[in-house]
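For this view, one protein chain was removed and the others were kept in their places.
Our next item is chain A:
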Amino acid sequence: MASFVAALLRLRRGPWEMVASILIALGVVMLMQPFALWAYTWSFLVTLAGTVMFVIVSHFPE
């Protein structure tokens, strides 16, 4: 966990891509889940944040 946070702080691609992927997956689940309308409402923002983050962080060094 400490190494993950350290890699995040050093702006490394791997952990940042993981964070972006989690955000995208969370957004998609929120978009399609049948339980809470508020989650559906916020889903696009979460997916968009994750996708934009993914595009940016994929240019970070390994």
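Observations
In the analysis below, contacts are C-beta pairs under 8 Å (C-beta built on N, C-alpha and C of every residue); 3 or more make two chains touch, one makes a residue touch a chain; residues count from 1.
Quick note on the criterion: contacts and distances are computed from a predicted model.
Of the names listed as "ABC transmembrane type-1 domain-containing protein", "Glutamine transport ATP-binding protein GlnQ", "NADH-quinone oxidoreductase subunit F" or "Sugar ABC transporter permease", the one that matches the UniProt record for the absent chain is "Sugar ABC transporter permease". As for the chain not pictured, it touches chain A at residues 17, 20-21, 24-25, 27-28, 31-34, 37, 40-44, 47-48, 50-51, 54-55, 58.
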